[in-house]
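What follows is one structure encoded as structure tokens, with my remarks underneath.
Omission of a single protein chain aside, the complex is shown with its protein chains in their original locations.
Here is chain A:
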Amino acid sequence: MKLSALHQSYLNRRSNSFRSPTSVDSSVDGSGKSLIALFWLILHCLCCLISLLLGFRFSRLVFFFLFSTSSTTTNLYSAPFRPDLPVKHLDVHTLGRRLDPGAATNNFTVASTTKSSRVVVGRHGIRIRPWPHPNPVEVMKAHQIIERVQKEQKSVFGVKRSKMVIAVTPTYVRTFQALHLNGVMHSLMLVPYDLVWVIVEAGGATNETASIIAKSGIRTIHVGIDQRMPNTWEDRSKLEVFMRLQALRVVKEEKLDGVVMFADDSNMHSMEFFDEIQNVKWFGTVSVGILAHSGNAEEMVLSMDKRKEMEKEAEEESSLLPVQGPACNSTDQLVGWHIFNTLPYAGKSAVYIDDVAAVLPQKLEWSGFVLNSRLLWEEAENKPEWVKDFGSLNENEGLESPLSLLKDPSMVEPLGSCGRQVLLWWLRVEARADSKFPPGWIIDPPLEITVAAKRTPWPDVPPEPPTKKKDQMPLSQGDNTVVVIPKQQQHSTKIRKPKRRSKRNKHEPKLTDTTQVSSSSSKRQERN
């Protein structure tokens, strides 16, 4: 449809340019039309021949420019980048002409309008400024605008009166404590509401934990209990329950007013979680995604394969992420809970904290529940009757889940569009029992010995000399790459060689590819 746009553009441009108003206006005449057509055909053939000679498409625009007078101003704009056109085109095709708007006589109007439009039809140049790249000052301004708009959005659509968030975290000093606690700390630092962080530590309140949480800048209450954290997962979760209850007692005594959530130190929270819990009235529950796999990649792959097989056999839809949370009927009312299915892991779950096996959650994890702190107070107005009095709770009975705090579990509010949104993820990963870590994860003073990594080519090692021994292995060969050290430096490396060999010997039994081991050892013998 628009194929002959260019064709028409030439005719029309001629008709509305004030330079050559005469020749084409008569084209309306019938005989003139056929003459023009013939002329156009000849011109087209000429251009085709020239294109054949030159090797690229030769535009008829050139004739137009050649035969025009230079009285009009030509504005040369920088060339647009067209990846599909070859580069040679650019000087011919990108000349943009902006016909002088005011002076052009309008020959094309049928109805004689006196005003002429400021806008002219035809080819225009593509304007590109001299440095078409982002200006950092403007990027900064734009970000400030975005921030202002989002602040306005939040004030209009977000929560009108925000409640304080009370985060309860049981922790203890161990290798991965810094990893987990920093994660939770950074999440809590991003929360846009008032926050109090109650940290209960097993084994007493230590300076290590205090130094980690001091970096947060949020209001913290650091409580220690004397018992040490036991070594099995089951006992650990029992102690954690005890620690959480301690924290709730602190909340009750301090009369903190807000929403209590349980931020276990290895959990991961999304920011939407904190927005959602603002909606809780008394006692709410959210869906928790369970990441039950341990750090063992092989076992994870095996279990995934097994699960795929099971899926194919049983033809049942099992979601890839097990979720613990409220179950609702079609009218969004709470009817029960989804809990974690422990059957696939029977007998294979971790018992001790450093076992290399899947760590399973409890039936109902505490982190999936939030409650209004007024439930814990002694006297609070409008306290519902379906809540047990916290002060008279007997812990020795053992609290399985936060639902034991309530007389009537059906009054719990499901949050996160009735549990459809997974707002936090549960994970337990701990290091080996014999793992050592420097206090505060700071190595002070710095180590004296630096050992070269086997595979890294050091920049100050000169390249291989052109005369190679036959038995020297090439640099990149499978797992056992050897940095070939040239002869000049052997005196310095002689000390190192036995060490490396000994290290390699130590690691040999663990290599899975035994053939390579034998080849490397044989080659080493050859060299020596």
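Here is the rule we go by: contacts are C-beta pairs under 8 Å (C-beta built on N, C-alpha and C of every residue); 3 or more make two chains touch, one makes a residue touch a chain; residues count from 1.
We adopt the following convention: contacts and distances are computed from a predicted model.
Asks: From the names "Small ribosomal subunit protein uS10m", "Probable beta-1,4-xylosyltransferase IRX10L", "Pyruvate dehydrogenase E1 component subunit alpha" or "V-type proton ATPase subunit a", which one matches the UniProt record for the unseen chain?
Replies: The UniProt record for the chain left out of view names it "Probable beta-1,4-xylosyltransferase IRX10L".
Asks: For the chain left off this view, which of A:L38, A:L54 or A:V121 is in contact with it?
Replies: Once the missing chain is taken into account, the touching residue is A:V121.
Asks: From the list A:S34, A:S51, A:N135 or A:S435, pick the residue that touches the absent chain.
Replies: Of the listed residues, the one touching the omitted chain is A:N135.
Asks: Going by the touch rule given at the top, which residues of chain A touch the chain that is not shown?
Replies: Residues of chain A in contact with the hidden chain: 1-3, 5-6, 8-9, 12, 59, 80-82, 84, 93-94, 96, 108-111, 113, 115-119, 121-129, 132-135, 138-139, 141-142, 144-146, 148-150, 152-154, 156-158.
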